[in-house]
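The block underneath contains the structure these notes are about, expressed in structure tokens.
Only one protein chain is missing; all other protein chains are in place.
Going in written order, the chains are labelled A and B, and every chain counts its residues from 1.
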Amino acid sequence: MVDLVEYAIRGIPTGCVYALLAVGLVLTYKTSGVFNLAYGAQAFASASVFYVVRKDHEWPLWAAAILAIVIVGPAIGLVLERFLFRYLRGSPPMAKLVTSLGLLIAIPEVVRLLLGSGSRKNPPPLWWVRRTDEWLWPQGSSVVLDAGQIATIVSTIVVVIALVFLFARTQIGLKMRAVVESARMAELYGVNSERTSMTAWALSSLLAGLAGVLVAPLFASLNPLDLFTLLVAALAATVFGGLTSIPLTFAGGIALGVLQAVMAGALPTDSVFATGLRPGLPFIVLFALLMFRPGLRTSGELQDPLAGVDPPPPSPVTQDQPKWLTRGSRALMILLLLVACWISISVLDAFWLGLVVSGVCLSVILLSITVATGLGGMLSLCPAAFAAIGAFATAQLVEATGMTVIGAMIIAGLVSATAGAALALPVVRLGAVYLALATLAFALMFESILVPLSWVSGGSVPLSVPRPLIGSIDMADDRWFLLFAATCLGLIAWVVVRLREGTMGRFLQALYTSRDAAESIGVSATRPRVMAFAVSAGIAGFGGGLLASYAGQANYQASFVYLVGLVWVALVVSTGARSVLAAIISGMVFFLLPAGLERLFSWPENWLEAHPDASGPVASLLEVITPSWAVPVAFILFGAGAIMYARHPEGSLQSQMSALGRAVNRRIDPGGEPPDPADDLDRESSADLVGPS
Amino acid sequence: MTPPPALQLEDVSASYGSFRALFHVNLTVENGSAVALIGANGAGKSTVARVASGLIRPSSGRLLISGSDFTGSAPHQIARTGVALANEGRSLFASLTVQENLSLAFRNAPSVTDPDAAMNSAFALFPQLEERCTQQAGTLSGGEQRILTLARVMATKPQLLIADELSLGLAPLVTTQVYEALATIRDSGCALLIVEQHLDHALALADEVVAIEKGEITFRGDPADVGEVTGGLLLPSGHPAAIDEPT
Partner (left out) sequence: MTLLNAVHITKRFDGLTALKAVDLQVKAGEFAAVIGPNGAGKSTLFNCLTGQLTPDEGTIHYNDEDLRGVPPAQRSLLGIGRTFQRIQLFGGMTVRDQLLVAIRAHKHHGALWNDLLRGGHLTSAEKETTDSTLDRLGIGSIADSPVESLTLGMARLVELARALVTQPQLLLLDEPSSGLDRRETAHMAQVLQLVCREESVAVALIEHDVAMVGDLAETVWVLDYGQLIAHGPTQEVFADEKVRAAYLGLQVR
């Protein structure tokens, strides 16, 4: 019993870390209505600045802290508010979420470009002692807190008290709450909503900076992935607080830390519970809270009573292009893909051919996003988990039963589809944002609990997967494998198009654009969405098997880490969530763009080598550019696509097509009469004919 | 010299995205007078109210408040000159308490010098609000919400009050109460722009009536003349008064 109390006390510092991150998220949500996934990336930016000035330039502690927390943190927030989120106020929650997803991907890469991409070991602490164990309290007791833990606890408590006071007692807190409910009405009350919202962003970003700098020393090296995973863990506390209550969020964070510590102490260290369950606990709690916390479905959906002032938003699923263009572009697309296939086989060298094959395999996986998000309107953040399930299942099936690889891939697809259906049953009832969070929690549960198990992933050494063999054709030759993969891609693309244009596609779109109306005519609110989710998971699983077969192994760390899945989602959604072509382009771009950029960025180096006597501003400019820029720049571009999502919810590809269609129409029919204003007036209220999405 | 009118719209056109809602509207509300703006559903009445309060920027034309040009100004700048908008439906913050709603308004209105005194006078006028001062405004009944809106507006002593369909959906008894309050506001020297579909109360209060149809002003004149020019345009179909008139 005494032991348990001791363990519990040990959990308090961790709990404070959760609470600090969670409270910051609540603050952003309360003051801007944005569920800011990029919060972890902002924390990373401040922590990196702190690292560079404190360790590399040896600034004094106070100066480094002021720069990183008080200046850089709020500055990032102000930039985000001024150039991005101000224009998203009326956007649906899902658009805001995709935007923050793009930022989550782009910000760490921007930091790497600006501050250098070398690894940063042993992040410096935010206190005056050099080592954490130099200063301990209470000394001599069985439970001691070191300086870092004390700093975290004190900061968290101060922050929580200050925020509670801010919202309950101060005018600025009152203004923030008013602006987030309705910026327009706050304006009518005489409140300057733009200034209020900038203050709110600056404040929440300051907290992100503080959290980043405080938390960084917990890890061996500074890494955005660690911070983001910690943030997702803290989400459990955020959801516990209902996204609005700061005291409840604080309590949730502490409870989570204590629970984790008690489990660590009380459970045998070598059991499954200790290795998998303890790190996975926050994600299990998050998932469970999303399923069972009452009132989440309706909270945070206060309608702006003055929303009628906005012009109607573009429908995310409308296809604003003439039919012949659709047909023509489809024929052209197939022709182009065939030509591309032929060129790849006959012209490309092994390196580029390899990338193209990987791209085709990934395109299959990305079509799963087309089904779930494009057709089903569900922002599922765990495509990589289902791909990994497929890859593992393929490997295990081949090894255990000795069946053919192709057969194993198909069964793996079914396994993954079953898992998808099981996840979908509880999840599809949630609103857009909570569904996204639940799938994210699932991805992390999978990663922290199942992936380490040897019966799933084969343990620390990746399972090997052979290439398929059809008759005498050995797919060990990349060219044959490309043909095989392209055939699979074609078949699955055909399935997706059939679903999109058939009854399923119509049911899903009806549910997405007006759920109440769809139910009122007999469309079940769950069945089509569960089916779409299962089909999507099945496609991802099959694609995962394909990718693993090409790579020769089912390597989780190399191919299926959850963060990679988020990049896939960002890519597909920003290129065009409903379009098959967009998924294929995204798959190709994911592999070809970084490689292409690397070639591009290595050109200056080569040129300088060939001209050793070159000097002047041009030469020094060229010296700066290195091939190591390739990956950051590629990921910044991927992120930028998602950031623009709110403006083009139909995707960049579709918006280009629509523009083309309109241009051609104008050419054909230049004498189109300007619309009669009286006709327009009849439509005054038809602007919102289409139900809320 | 007479002071400039409280509100002037000069040749204002406005649109929602590609949809055009107002065409070259001219409208003047003199200091201390009451103008009733009437018209059918979707005629553009509410758009006029939104342009006048700055929620919508006119695509052409000018917005003058007490003689100064406020075209394109932010709504809070217009609000701080003493223009208040009370609109149909929810005109308050549902997630804030009654007291917080009032406090937010009083501390951001330059005309209120002593927010606490304003709060007390609001509670004195409408005692039922004091009973509910810690209740979230969103949980008040429709009539109570309308009263909270009026209490807020009355205590901030605006120069001009734009009342956008305040009677919509209220029980007759509450409507009468709302219009009594509007009369009190007018008597304190505040100019009124009353946007209404139901004419009875609005006509009784107004000095001038302006009718709008399909985004254009079609009639302006004395309230007494209205009966002759209705033509079925001002009244919603099915209104008993509209049934009698010949078509």
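Convention: a residue touches a chain if its C-beta (ideal position, glycine included) is under 8 Å from a C-beta of that chain, and two chains touch if they have at least 3 such contacts.
Quantities reported herein were computed from a predicted structural model and do not represent experimental measurements.
Trainee: Which candidate, A:Val164, A:Leu453 or A:Ala510, sits in contact with the chain we can't see?
Mentor: Checking the options A:Val164, A:Leu453 or A:Ala510, the one contacting the hidden chain is A:Ala510.
Trainee: With the full complex in mind, choose from A:Gly471, A:Gly522 or A:Gly616 the residue touching the hidden chain.
Mentor: A:Gly522
Trainee: Which listed residue, A:Ile345, A:Val495 or A:Leu660, touches the chain dropped from view?
Mentor: A:Val495
Trainee: Provide the residue numbers of subunit A that touch the chain removed from this figure.
Mentor: 315, 317-319, 495, 498-499, 501-507, 509-510, 513-514, 516-525, 528, 531, 535, 679, 682-686, 688-691, 693
In the analysis below, only the chains that are shown with their structure count from here on.
Trainee: State the interface residues of subunit A toward subunit B in the complex, per the touch definition above.
Mentor: Contact set of subunit A toward subunit B: 171, 174-175, 177-178, 181-182, 184-194, 302, 305-306, 308-312, 677-678, 680-685, 687.
Trainee: Within the complex, which stretch of subunit B touches subunit A?
Mentor: Within the complex, subunit B touches subunit A at residues 16-21, 23, 41-42, 44, 46, 50, 53-56, 74-76, 79-80, 84-85, 87, 89-96, 100, 103-105, 107-110, 138, 214-215.
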